[in-house]
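For this depiction, one protein chain was excluded, whereas all remaining protein chains were kept in their positions.
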């Protein structure tokens, strides 16, 4: 058990033409205080929906959590009333998105957007809130903090906007920051700045960060622990060193192998054949079986569980676990 | 003309006017400013840089989708910069493009076999229906799409398959030069690897020349023979791949390289984190455009524009006062 957040057997379904399609089915992970945990996976693996469900933010009303628990400290977030949830959102858990422009109000000055949240959650008066806001902007490395307060989001560059988003998110000193692809829309040199900033925040303020990304490089550079998702499931979890040193799940291995690495050029890149199964027509058994180089008969018949090894590593792969004898008989 | 030089660009310029209110004087964004380079047949030149550096504009200039303000585009010995629209059209047969967003670049209401047959209908209208279909079939198979799917529409395919369709369309006229504008950046890593392998294989099989536009240095290292690094409309360094990646000269190239996150947690390197943002292209810094962010800036850098110079013995050209 982790002492900040524990997600257990999360299941999320989307409704489409009266059919319910499970896009997340069996996600377990946890975050301890002050830790940076990464969730990696390719598009459609369910990582973003998972992060939204922690905040209970479904912009698309056709999606809903249909099973599992999200334990944040003592409370199950899924059991809370909307009112109680509002008190947690922004104050205890904050979130930043890939495209900051969509989550900033375009017709409100930056200062006002910052001050609003601070007054609401910390109960400060306007003057104190303003001071706190300027301080936050300085913390995130915005050079002319006072003058930025009077500017509108469109006057800033992408990197600056993301800094402002981080300032807003951090202004109430949340214990958990969820960052959903925070650097994907940014240039590499700016990405490096933002990643550095996030690590600084975690170090200095002890904020736990859940970093959702598709970029293994970003994970390797910033995370302590990594959760790998595939087709709506967690397939592997390990510390960042272990994961890159000895990935257990064939999907993780393939993913790491297919990234071109600077200074390690090969004539041909390894590539995972095929593509991610359609959530409307999920195969039985392991969801990766059709692309897996080590596929066995059992993989196509039964889906493995997410199993914890002695050293705390978790994997969902038949190569690293065995079914009990009696079960084997019933399957034949 | 140098041996087997397929494309040569010299002093190319494109300024986009921006109106700044009614009464103020006209300003220009120098999207591409005095750019020169050449590409040999069968090689890959990558244009790399951050957003706003002009790499995509450069690709469109060379393809004639936008007209250059000044400079030469010499393709197979002919200067296209001043060419008429009709002449351009005939040059689009040996010069094709692949786009970043494979979905948006495919006509949504056409079956894929129609999409791929489009270039044939335009440039080879005399072909019979059967001949056309035979060509579509063979090119689809080369690009890894079963002909069985050719009656489907683009939205029925995944991102990687759509990019294969885009490649098939570019390839069907047997072009010599392919301008690929961020062809893999919209794809997932595992799919990206498939497409990169395909591009490399096609290059080998058909002697293709690529102008590869990308922001991703790790992809660029994988695919290129030569690399040109761009910053705010200029090429700041152009060199063979090994030189750029093993011995970068320009401080911007160095910073760019060290900003790329490495998927290996054991390699904790000292990365150069550039300060500040990319300056506004409408009002770039004087002198060397990079001097505002350069960790090694000297006083001369803010005054004089550095010129391209060959440094070392590896045909490495750098525009930086450190090497003048």
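Think of it as A and B in the order they're written, each chain with its own count starting at 1.
FYI, a contact is a pair of C-beta atoms (placed from the backbone, for glycine too) under 8 Å apart; a residue touches a chain by one contact, two chains touch by 3 or more.
In this text, contacts and distances are computed from a predicted model.
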Remark   = Given "Glutathione transport system permease protein GsiD", "Xanthine dehydrogenase family protein subunit M", "assimilatory sulfite reductase (ferredoxin)" or "Cytochrome P450", the protein name in the UniProt record of the chain not shown would be "Glutathione transport system permease protein GsiD"
Remark   = Among B:69, B:101 or B:216, contact with the omitted chain is made only by B:101
Inquiry  = Which candidate, B:92, B:149, B:254 or B:314, sits in contact with the chain we can't see?
reply    = B:92
Key: Of A:6, A:25, A:71 or A:98, the residue in touch with the unshown chain   = A:98
Sole residue of A:49, A:104, A:136 or A:272 that reaches the chain not shown, by the stated touch rule = A:49
Remark   = Residue positions on subunit B contacting the omitted chain are 63, 65, 88-90, 92-93, 96-97, 99, 101, 104-109, 118-119, 122-123, 153, 155, 166, 169-170, 173
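Everything below uses one rule, namely that only the chains that are shown with their structure count from here on.
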Query = Where the centres are mean C-alpha positions, what is the separation of subunit A from subunit B, in Å?
reply = 32
Contact set on subunit B toward subunit A in their complex = 50-51, 158-161, 188-194, 196-197, 200, 215, 217-219, 221-222, 245-246, 255-266, 271, 273-274, 277-278
Query = subunit B touches which residues of subunit A in the complex?
reply = 42-43, 157, 159-160, 187-193, 195-196, 214-221, 240-241, 244-245, 254-256, 258-263, 265-273, 275-276
